[in-house]
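All protein chains but one are shown in place.
Labels A, B and C are assigned to the chains in the order they are written; within every chain, residues are numbered from 1.
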Amino acid sequence: MQMTYAEAIRDGLRVELKRDPKVYLAGEDVGPFGGCFGVTAGLFDEFGPKRIVDTPISENFIVGHAVGSSACGLRPVVEVMFDDFITVCFDEFANQAAKVRYMFGGKAKVPMVCLTINGAGVGAAAQHSQSLEALLTHIPGLITVIPSTPADAKGLLIAAIRDDNPVIFYEHKQLLGVSEDVPEGDYTVPIGKADIKREGSDVTIVAWSWMVQKSLAAAEELAKDGISVEVLDPRTLVPLDKEAILKSVGKTGRLVIVQESCKTMGFGSEIAAIVAEEGLDLLNAPIIRVAAPNTPIPFSPVLEQEYIPSVEKIVAAVKSLF
Amino acid sequence: MQMTYAEAIRDGLRVELKRDPKVYLAGEDVGPFGGCFGVTAGLFDEFGPKRIVDTPISENFIVGHAVGSSACGLRPVVEVMFDDFITVCFDEFANQAAKVRYMFGGKAKVPMVCLTINGAGVGAAAQHSQSLEALLTHIPGLITVIPSTPADAKGLLIAAIRDDNPVIFYEHKQLLGVSEDVPEGDYTVPIGKADIKREGSDVTIVAWSWMVQKSLAAAEELAKDGISVEVLDPRTLVPLDKEAILKSVGKTGRLVIVQESCKTMGFGSEIAAIVAEEGLDLLNAPIIRVAAPNTPIPFSPVLEQEYIPSVEKIVAAVKSLF
Amino acid sequence: MEFSKEQLFDFYQTMATCRAFESRVSELFAAGKIPGFVHLSLGQEAIAAGVFACVEKDDKCGLHHRSHGEMIAKGGDINKMMAELFGKATGTCKGKGGSMHLADMDMGLLGANGILGAGFAIAAGAAFACRYNETNDITLCLFGDGQSNRGPLHESFNVAALWKLPIVWICENNGFGLSNPVKGHLATDNVSDRAAAYGMPGVTVDGNDVLAVYETTQEAVKRARRGDGPSLLEFKTWRWHGHFEGDPGLYKDPKDQEEWLKKDPIPRLGNMLIKKKYATQEDLDQMKAIGEAKIDAAVKFAEESPWPDASELYTDVYDRQL
Partner (left out) sequence: MEFSKEQLFDFYQTMATCRAFESRVSELFAAGKIPGFVHLSLGQEAIAAGVFACVEKDDKCGLHHRSHGEMIAKGGDINKMMAELFGKATGTCKGKGGSMHLADMDMGLLGANGILGAGFAIAAGAAFACRYNETNDITLCLFGDGQSNRGPLHESFNVAALWKLPIVWICENNGFGLSNPVKGHLATDNVSDRAAAYGMPGVTVDGNDVLAVYETTQEAVKRARRGDGPSLLEFKTWRWHGHFEGDPGLYKDPKDQEEWLKKDPIPRLGNMLIKKKYATQEDLDQMKAIGEAKIDAAVKFAEESPWPDASELYTDVYDRQL
């Protein structure tokens, strides 16, 4: 069935809300309003106020309460309206959700999911446009899911809700309206398995979220010049499908990583480090990271366009390897 | 003059408190109590309650107020008692201090310093032992200082207080009592310049904070086996002295990075990525990261010792390259 | 309290200019000339006009995300503001900030803030600086009802009261936090009910009565200047438009909306002026025309201004190129 990315996420929520009465959704304006980007539209009418809970503007509470309620047997899905706001409840992720199981010797678990949204390109400026998915990957105990297509989004969300670990699920503003054929009903996409979004033999591009689209467009361009690009989407950053990346680089001998985040310490750093450690022999050329510069995100459209990694920059980076 | 790392930091604070009446220190128990680790002992008696300010347990306030007071012309030095607690005021760093200058088109500045402390090995468990210095390096606008010796600590702290950008200054629990000869009075160590803590020709170890000591001990061991190790301490992570690292790797052809943080997305990932991008040709062997595992920090001493990167592990990693 | 004709005209003029500014912005947004998120305070103009008549140029003010009116009332440059909303190089923030990050340090405007609640501590820090510097300046901090539920409020209210900082906390209770009505997010009837928790005066006042706003603020400002510490003022009003431009505000009861439209603060003051024979309808029309003319000029200025050069993306991250 044809569905947008937003609809696919909503459909995934619906599947789980129907299946498991312990699943509920809580966050700011997720109820009658349907979410800041419309992702949860209609769920309140369908499932009512017990299951779809509008909270005050209180992110420490939103995330912290999910740690408590999930430790007590519920399966909360909470929303932090923008990725940028993960910073205000960072402790609840990094020191609470992530560590409860370990600190308590495995005798507690925190099966919660937090939805949030990334991405520049809509003029939302420095505090509403970031792609900060790399930050929490440094904290063991958390799972990071970051789908690039509607079908992946739905299947990964269902898998995330059923997972017994805390999961952060990153949507992307620029993907919400993208549509494709999405399986109906109940299915999961496994957490920790990369997907080759395009096969190729000359160079591997690893990209996630919106950057998969840009990389696919770049691959199309590059094909015209006879460069065969493999586009690998890890889909989850923790756990990371290292084997798939090494395998692809083994095939192509070249690696370009494309991330929307600032260059320094974006998740591309980790991928590059892994390959430099475990796959150095596979490389025929330096690794390249195509990334946003190390600057905050500017408001003015002309500056913001310069900020976002473009198809042209990806093409140029790949070409520089040949 | 012989000084411990803690004394050197205190001395640096004293130099700046004396020199500039706009400098003040605020934080939990930094006053009469002298700080949780005694670093600020005596300053309250010397400078009084206007300059040395005990705050309530309110980290959002502590860091947030420094953004406001520094934007209005003061030069606050604040303390967040443990690095682990940076998570509770992450927004104040990531979205406020870091971005004010940029968002306001360069018309505001935030010359503040935040002291905090890293490190495992004292049985303080999962929420009081972390080395999270990598996290905020992903956020442009902040400077990250992380000294490994008393003399560096004092000189870098003075430089940090005089810097017109927000600086995070990471101390280390295991270094507080380490002493060496420290210059008296006023001097600075430049921000952004690495220091070669030991010269060598066969392999470069990049390490910072406590891990410099461990790496130097490993180098000593390795010398016995005829392996000549260069130990490079970047001293500041942002800005990073990339040139010094590439130069050293150019000389030795081998790179081992030692970090106390969890392996995934510790700052070693960035260093590895830079070298894989800009210095691949210099490498004669894979890069190795010696790091803590991707686990929270356990309480039990036997587990904690297994957690901390040891001299033996560094030695073994280096040897594996030959 | 007796008001002079001049004062009353000033109130009227300020409200008329704010109204003209935001009405035009609404049109420009609909026409696609202004990108990003734009939050208008149409209907809330009495607060800006009343509050800012109580402070001097050197007094500081922390804003939130719905702050065009306040900025105008404090004396911000309207041309530059409009240019900022367009993302032009001549904007208040060189086009880097946009509507959510308007700031003007020269006017003591510490900046709008896209992170709800982050402004509390920043404003407290400004108040701290006012006192530290032994000036007679005070600080205002404006915020909405919704964000009054964020934790940093608590930390900052407590410290400000404990230290008797010269600050006035001003809540613009406009009925909603995005789609969530006050009774859906606040445990008590009034935001001002929270003042007692910090031992400071708290009062709720009709926010559409510019004279009442002025009187209430005047008293609190005096108290702060005297060194008697903070107050919490709550001005009840109504947001005419949706949360952001583009939101039809379907969650509002049309009856309530209608009621509140009748309470428009501008004709309310205008009628009084006419009744008291201070002004004729022509006087009022003229003030409206003056407001409109300023906006015409501002739009012209913005439209004719150049875009920022792409290289501006990279400046103002630090005080120097790192």
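The working rule: a contact is a pair of C-beta atoms (placed from the backbone, for glycine too) under 8 Å apart; a residue touches a chain by one contact, two chains touch by 3 or more.
Bear in mind that the values here come from a model prediction, so they are computed numbers and not experimental data.
All shown chains touched by the missing chain in the whole complex, by label: A, B, C.
Checked against the full complex, the candidates C:Ala129, C:Leu153, C:Met287 or C:Val317 give a single residue touching the omitted chain, namely C:Leu153. Those residues of chain A that touch the chain absent from the view are 24, 50, 55-56, 58-61, 63-74, 76, 91-92, 95-96, 100-109, 140-141, 143, 163-165, 192, 238-239.
Mapped onto chain C, the footprint of the missing chain covers residues 149-155, 157-159, 161-162, 184-188, 193-194, 196-200. Taking the whole complex into account, chain B touches the unshown chain at residues 28-29, 31-33, 36, 54-60, 84-85, 87-88, 122-128, 293-296, 298-303, 306-307.
Going forward, only the chains that are shown with their structure count from here on.
Seen from the C-alpha centroid of chain C, the farthest chain centroid is that of B. Chain A and chain C, compared by their mean Cα positions, are separated by 36 Å.
A straight line joining the Cα centres of chain B and chain C is 40 Å long.
Distance from the chain A centre to the chain B centre is 30 Å, each centre being the mean of its Cα atoms.
The set of chain B residues touching two or more other chains comprises 91, 95, 102-103, 140-141, 238. Touching two or more other chains at once are residues 91, 93, 95-97, 101, 113-115, 118, 151, 317 of chain C.
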